[in-house]
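Let me give you the structure first, and then I'll get to my questions.
Left out: one protein chain. Kept in place: all the others.
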Amino acid sequence: MSPPVDSPSDISHSQDGSRERPIRRLRFSTAGKTGIAVILFWSAMVLVGPWIAPYHEAEFLDEALFIVPGLDDPYPATDFQPPGAVAWLGTDYLGRDTLSRLLYGARTTIGISLIATLLAYLIGITLGIAAAAGGRVLDSSLSRLNDAVLSMPTIMLGLVVISAYGSSLPVLIALTSVIYASSVFRIARAFGLDIMVSDFVDAARVRGEGLGWIIRHEVLPGMILPMASDFGLRFVYIILFLSGLSFLGLGVQPPQSDWGGMVRENLAGLPYGAIAPLVPALAIATLTVAINLVVDDISAHHGGKLAGEII
Amino acid sequence: MLIRAVLHRIATGLVTLVVVSVLIFLGTSVLPGDVASIILGQMATPESLAALRSTLGLDQPAYLRYFMWLGDLLSGDLGISKAGSGAGTGGTPISEMIAPRLANTVHLAGAVALIAVPLSLGLGLAAAARAGTRLDRSITLTTLGLVSVPEFLVATALVLVVAVYLGWLPATAYVSGTETGTALLKALALPTLTLVVVASSQIIRMTRASVLNVMSSPYIEMAVLKGLPRRRIVLRHALPNAVGPIVNVIALNLAYLVSGVVIVETIFAYPGLAKLMVDAVQTRDLPLVQACAMIFCSAYIVLVFIADLASILSNPRLRYPR
Partner (left out) sequence: MAALLEIEKLVVNATGGADYPAPVIQGVSLQLEAGEVLALIGESGSGKTTLALSALGYAKPGLEFRAGEVRLNGDDILAMAPDEKRSLRGQRVAYLAQSAAAAFNPALRIGAQVTEASVLHGQLSQAEADRRAADLYRALGLPDPDHLGRRYPHQVSGGQLQRLMAAMALCTRPDLLVLDEPTTALDVTTQIEVLKAFKDVIRQEGAAALYVTHDLSVVAQIADRIAVLYAGEIKEYGSVDEILHRPKHRYTRQLIDAVRPPPDTALGPLEAKDAEQDVPALEVTNLTAGYGRKQASGQLLKVLRDVHIRVERGHTLGVIGESGCGKSTLARVISGLLPAMQGEVRLKDEPLEPSLRQRERRQLQEIQFVFQMADNALNPHQRVDQLLGRPLEFYFGLSGDAKKQRIAELLHMVELPPEFSGRYPEELSGGQKQRINLARALAASPEILLCDEVISALDTIIGASIIRLLKRLRQQTGVAFVFISHDLSAVASFADDIAVLYAGQVVEQGPARRVLAPPYHPYTRLLIASVPELDSSWLERTLALRETRASIDQAVEITDRGCPFYRRCPVAIAGTCDRETPPSHTLDQGYTIVCHRSEAELRRGSFS
């Protein structure tokens, strides 16, 4: 029997170093990579969509475009046309090009959702850390307030506020960010409390560090990665929420095109098999599913702590 | 200890209800002029506005109006629909408008719960028991897809396939109240199916996650090393510990039906409470919005309370203190 190679007690650093662990790197599954590709595609569309769209979002397509040679119909219908060479994804209830409206709408839907998510994060994280680090009184008053907001279904809160203030972009963004800030608050506070009681924060306090330094150097860095996957989930919920409101006619108002609204305005075509309501709904789905696939990979990487979060 | 925990939950639930009523009231009533000017519309003159405000009690301070509103609510008087939701309904007592709509929504939600809960528990448990197999992977992927798409996609896709291409069912679900038997079933079928799909996906995923979470604990490894069959491990050792979380998931998702119901009733033009509320929001009929919101939020709070109760009751530490 041969002696162990890195036998303990030779020199002390090799002694403790016999089992160094490699850092785990984030790897994406095939599903995750597909998700990233879809997200990149839609991000590109947000940037360049209106320039590559074949028509303007509000442009009614000319009847002349739909005249089929050989068929004796000088005034063909332009609404709810099936996909074809003129309109790749067909036309909507007013005879506008669905593809063009989809490309213009990407900017509204994704843009507003992103702004609302960022705002929700700003509010939620600030208050969450304040609650975690600011002592018992501040924590319990913020938490009670938050519980109240969370104790209503989001859509109810949305309907109540819109019934009072009407629907406009500022109202929508403010409403959405406040509603979702409450979930961000809950998670940020939980992570914050977790970190605040850890020994390394105690070590900093014993050293005499101020609260500000502790928050910046000890608390925030530990929250970034786990909160990143939550950001993805929250973004998905916000897209779904805002599209839902638009679908109910209470979100983004015409003539601005947005995906939820496009489903609503074309619903009348559904019984006749028009795909105009289906296309924007599918567009939302591709984006939200893609984000979820990426989030799944990230949260599997750090132990899936957030996989159970729903509200 | 157990009784204290239950009483504590009841108290919390009641406080939450009060807080929610304040939020709803604040959300809709902080702008005192609004209802009066909506009712009078363009015919409003300063005098007529003031007169209407005092008849409606709008010139009272907000907290007094809140207590008046709450008092009426508690005595079953939901108020009068002030702006009216369409021609001829202005001035109708809200309770009369709500009653038939509420019944319709309860039918729909009841049907969904009856189907979705056993279905998703079964699938969730099956996926957890066979974690990693093809069955599990297909259930996981399908439900992941379904929870991340909007409800109206599920609805429109179902309409296109079932109603338009296959022609089995009507594309809308208008119920006048006189339908019985097959007609009623047919009308309810597509909305129910949509909601079942939406609600089940979430319950399946979280049932699976809670059971798997329990399945990774040392006492399950112990059960494996005692030579117990898989069935017994899942049903006798894992399930009792997963009951708390699972009941929570079910309650939360039935509560989550609230938003699903709003969308689905709109798509299928189903005359339920949610459709009434959306219409009321569009016409800014604030008293009606308040009443509907209170009903939905109370249902939500009651469900959450039941879930809390179930997880307390399933915890032996609370049932049998040291």
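Lettered A and B in written order, each chain numbered from 1.
We take it that contacts are C-beta pairs under 8 Å (C-beta built on N, C-alpha and C of every residue); 3 or more make two chains touch, one makes a residue touch a chain.
These numbers come from a predicted model, not from an experiment.
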{"item": "From A:Pro54, A:Gly135, A:Pro221 or A:Pro254, residue that would touch the chain that is not displayed", "value": "A:Pro221"}
{"item": "Listed residues B:Phe67, B:Trp168 or B:Tyr219, member touching the removed chain", "value": "B:Tyr219"}
{"item": "Residue of A:Gly70, A:Pro170 or A:Gly208 touching the missing chain in the full complex", "value": "A:Gly208"}
{"item": "Contact footprint on chain B, counting only the chain that is left out", "value": "217-219, 221-229, 232, 236-237, 240-241, 314, 316-317, 320, 322"}
{"item": "For chain A, the residues touching the chain missing from this view", "value": "1, 3-4, 7-9, 11-13, 15-24, 198-200, 202-203, 205-209, 217-218, 221-222"}
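Rule of thumb we're sticking to: only the chains that are shown with their structure count from here on.
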{"item": "Chain B residues within the chain A interface of the complex", "value": "16, 19-20, 23-24, 27-31, 34, 144-145, 147-153, 156-157, 159-160, 163-165, 171-172, 202, 206, 209-210, 213, 252, 255-256, 258-259, 262-263, 266-267, 277-278, 280-282, 284-286, 289-290, 293, 296-297, 300-301, 304"}
{"item": "Footprint of chain B on chain A - complex, ascending", "value": "147-149, 151-157, 159-164, 166, 236, 240, 243-244, 247-250, 260, 263, 267, 270-273, 275, 277-278, 281-282, 284-285, 288-289, 291-293, 296, 307-308, 310-311"}
